[in-house]
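Let's look at subunit A:
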Amino acid sequence: MENNEILKISNITKNFTGVRALNDVTMSLLKGEIHAIVGENGAGKSTLCKIVCGVYGYDKGSIIFNNVVLPNGDPQKIKELGISMIPQELGLLPKLTVLQNIFLGNEKGRAGIIDTKKSIKISNDILSDIGIKLNLNTEIARLSLDQQQFVALARVLATDAKLIIFDEPTSTLSSEEANNLFNIINQLKKKGITIVYISHRLEEIFSFADRVTVLKDGVLVSTEIVKKTNKEEIIIKMVGRELLKTFPEKSRIMDKVPVLRLENLTLKNKLKNISFEAYKGEILGIGGLVGMGQVDLVNVIFGNEKITSGSIFLNERLIKSIDPSKAIKIGINFLSSDRRGDMLFMNRSVKENISIGTLKYRQKMGFINMKSEKGIVNNKIKELNIITPNIEQEVQFLSGGNQQKIILSRCLIKKPEVLLLDEPTQGIDVGAKEEFYRVIRQLADEGLTIIVIFSDMIELLGMSDRILVMHEGKISAILNSEEASEEKIIKAASGLKTKTE
Partner candidate 1 sequence: MKKILIGFLVIVVAVSIVLIGAGCNGQAAETTTASQEKFTIGYDIYYEGNVWSLQMVEEFKYHLQQEYSDMVKEVFYTSSGYDVTKQLNNFDDLVAKGCDIIFIQPLDPTALVDKIKEATDAGIYVIVFAIGMEGEDFTAYVNCDEVQMGQVKGEWMVEQLNEKGQVVPMNGIAGTQTCIDIANGWNSVFEKYPDIEVLPEVFTDWDYAKTKIEMTNVLQAYPDLSGVVSYDDPGAIAEAFMEANHAWMPITWEDENRAMRIWKENKDKGLKAIVQTKPAWISYDALKVGMAVLKGEPYEKMNIIPATVITEDEIDKYYKPDLPDQVYCLTTLPNDVLEELVGKVAQ
Partner candidate 2 sequence: MNSIYNKTEIKRNNTKGVFVKIFSSYGIYIVIFLLVLISGIVSPKTVDPKNLIEILKNTSVIGIICIGQTLLILTRGIDLSVGAQVVFINILVAGISLGDPKKTFITILIVLAVGAIIGLFNGVIAVKLKIEPLLGSLGVMTLLQGISFLYTKGFAKGSTPPFIRAMGIGRFFNFLPISVVIWIFLAIVFSLLLSRTIFGRYVYAIGSNPKAAGIAGIKVDRTRLLIYAVSGVLTAIAGLIWSGFLGTPTLTGGQYLPLDSVAAVIIGGTTFAGGKGRIIGSMIGAVIIVYLSNFLTIIGLGIEWKIIAQGLIILLLVFIYVGRKSYK
């Protein structure tokens, strides 16, 4: 085997302030294989690959590619050596054209002048190879997510890469688009190109990967030959123990008291007649491909976006013209997945971050009652055991898990009836996750209605009492946790109706 080894990763270790992202990872890739890397959110899959192609530098270890030692964190050099990656966020430049993006960083031409004719020709060839038609002069911002996906692919193919890394490419693709992609990947394989394929969609991997490596908490658990293993084994390796045990016991709500009800709610070319009920004390999971309207849905409920038509009822009372401040007042609250972007005041203190939403209830003529504020904040810190030196600490110095708890406690100071969560466990390490699962479940048992978006199939299945699957802004299925299964969800997510309820 050793002779056709193309990439050797030895003892790679990487720290992000405090958080250890990768710990002493050693693995190797064989020429022309399709090598899958699986693991939960935050297991270190993307980090590893970004290190391989130099976007991140690493702290310890070494990487050898075709018997050359790769420079540490030099994307340009590494790309020239023949390693390319399609990151999850694609890394395209929105204001530039398709053509410019395809050749960005390796423009064709001499003496610093770009040979447009040649570029156009090459990119047309590539695009026809992967069988899609695009106008080379349209700006990326005007393309749909899956079109962008293919532009990113074209960009990689434009560099004669010997090793291509796909980071969760199918999370935005419908099943037929995904199949199209798999064909392309197989062609590449035939050309002798090595493929690294990151995903947490096991059935994909088992359909076409040669070997699979499992990462967990930044540690490499094992590398298996796909033919010699099975899903259950892999899942256990990913999650550490059997699936059921990671997640808290689900509660059986007998009396279904609808708390939140949506009636064919529509948001201009994002959501189409959404109607459903959310019951008291249940966790309603929302699944589907990325960008199918899940986020818009919670945003609309929270009043971040104005609905075009339809109506929202809270406890059977119609809510008209809702905005965040009103939503919070009437007991709907929201945790965005983008903590830094949407929720946290990074350079402000823990105290301010926790109390910001509810200052109105602790003031005299606009002056804040510091004492009671301090009290409340300290309580919350105990309740959710947030680890921080003191309440004046700036939140940017806390770990992801603690930051997440801070936001949560902000939402809980004034107990809401409905809590909207968008990817609550994204980017927090597994220990913190399990704790977080418990907190969520506990809140549900206390009678909160929790609507939560999970892109991770395992979490979706593990946490939700009911699962609501969306496709192109419509609800394509609502499944009870008993009947729900990975296959059904994928089917529904790809737009194939499944008869239920």
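The set was built so that all candidates are chains of the complex that A comes from, given by their letters.
As a working rule, contacts are C-beta pairs under 8 Å (C-beta built on N, C-alpha and C of every residue); 3 or more make two chains touch, one makes a residue touch a chain; residues count from 1.
Remember, it's a predicted structure, so these values are computed and weren't measured experimentally.
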Using the touch rule from the top, find which candidate among 1 or 2 meets subunit A in this complex. 2
Help me check something: in the complex, which residues belonging to subunit A touch candidate 2? 16-17, 55-57, 73, 89, 302, 304, 324-325, 327-329, 334, 336, 338, 340-348, 352, 356-357, 359-360, 363, 366-368, 370, 396-397, 410, 427
